[in-house]
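All protein chains of the complex are present and in place, except for one that has been dropped.
== subunit A ==
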Amino acid sequence: MSPSGEVVASISSAVAVALVLLACVELGDAAAAVGVYRLIQYDLAGAPLGSRAAALNHHAAAFPLPPGADLSRSALVAPLLDLPLSFLREYLVEKKHLGGLLILLPKKLSDKNGTGNDVDKGQVKGVLAELEKLLLHEEVPYPVYFAFHDDDFDNLLADIRKIATSGQPASATTGGYKLVVPSAEPRKVTSPTISNIQGWLPGLKGEGDTEQLPTIAIVANYDTFGAAPALSVGSDSNGSGVVALLEIARLFSRLYSNPKTRGRYNLLFGLTSGGPYNYNGTSKWLRSFDQRVRESIDYAICLNSVGSWSNDLWMHVSKPPENPYIKKIFEDFSDVSKEMGVSVGIKHKKINVSNPRVAWEHEQFSRFRVTALTLSEMSSPPEFLESTGGLHDTRESTDVDSVIRTAKLVSESLARHIYGLKGRNIDVFAENSSLAINPHYIQSWLDLLSRTPRVAPFLQKNDPFIAALKKELSEHTADVHVQNDALDGMFTFYDATKATLNVYQVASVTFDLLFLLVLGSYLIVLFCFLVITTRGVDDLINIFRRPPSRKLKGA
């Protein structure tokens, strides 16, 4: 041993023997400790959904499973593409029990510079979407965790398969690996809050203007929802919308800073929360407004998923397209889009007031009788809890150019509307001008958003991310205000979203018993050997014979 090692060992031996015997210290001595992310656990109108357990303490099992394997006391470790969804569906539908499930996501998802070919990416995206849909809408009574696949897991899987092929399933009596996640019982998140951030760019009030100036609102929801809340970064849904909004705010704040170029419209920027939950937050935000302010809103543009389109953008409305206001707005957009070489289509979806399902953000505005539209790359409305920033929605699925295009489209159309530039061949936000769209700004904010999981119930009121958004908005706008409200009672969320998985290599009970047997026989042989060599064979026999002479003497 090295001298310092010897010194330390001697010191620790002498002092620690006494102390440690008193303190029963359990040190972490696992073969590997990995960060894992739990499947979301939530109640929807009282119905329990998602993974209902967090603690895991089972032997590991892997595909291909030995026939007749009992998985109710094993934790299944499966890479994403090896996990047959039919198998999982069968287990869920037939309510068969699994000790636990660990799904290994391909590393490319987390690697920003991953260059996997498109076929692979498409397949992974498809599988992830299906898996998420399956897991989110089922009650899973065992813990489900996600982890990123790496070489250590490859070795682990190979080892498990080797043990499995030797014919015995993993259980307490054979050796193998044990997966342990020490976790407390997940508790409900008490009073989850949604925070809506707003900022104003006041317009130019001329002399003699006694009434309130009309307002144009630009809104995007910034929160996400996905199968693994600690991984829900929602790069496209709706990080792209947030970044586009911030860029538009930045450009217009430059225009409005000079009274000569200040338009005669107020601009209201809103970053809302509670999007996946039927745009609950938007509704509460609108309700918090004074009625006169609400009535002064000419129209609202909602941005939702604008990060991965190349030629076609869709404008979704709830008022019929023949409506003169809608017609005018659409013309503004089409003119600019034609100049940019892209196309904007219009889609009309009527609101059903009795149906609580709100598919687009503009529908909440329409319920308050404010003209609104949503710009999105999606041509059809997403299902409930779909396209809200799931596992596949990472930085790689978003394109900076798409966001730039969206920002340019919206800003140009707005400028033409505000300054009445229709028909004139003027490019307000031209390249290489002081009002050009800044790609670096967009990229850095997109990168930040793609690193920050933003599931609303897990974002506290004073979360640093919300503070960052507020600070950024106050750089560009005035009168920035954060409105906090409680999330709709229909949803209840549970914590314990992240944990550390310990992988232990364990020996079976048979091994310990065998060892005890060998040890016992060794000690007995040693004993006999020593007795024979030092005292003679007779003494050995005498140990086992009761002294007979006493009885004779007594009689």
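Here is the rule we go by: a residue touches a chain if its C-beta (ideal position, glycine included) is under 8 Å from a C-beta of that chain, and two chains touch if they have at least 3 such contacts; residues count from 1.
Everything below uses one rule, namely that contacts and distances are computed from a predicted model.
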item	value
Listed names "Mitochondrial inner membrane protease subunit 2", "Exosome complex component RRP40", "BOS complex subunit TMEM147" or "Dynactin subunit 4", matching UniProt entry of the absent chain	"BOS complex subunit TMEM147"
Residue, one of A:S257, A:S310, A:Q505 or A:N542, that touches the chain absent here	A:Q505
Options A:A129, A:V180 or A:L421, residue touching the unrepresented chain	A:V180
Selected residue (touches chain absent from view) among A:A158, A:M340, A:L526 or A:I541	A:L526
Touching residues (missing chain, whole complex) on subunit A	1-4, 6-7, 9-14, 16-17, 20-21, 25-27, 29-31, 175, 178, 180, 502, 504-507, 509, 512, 515-516, 519, 523, 526-528, 530-531, 534-535
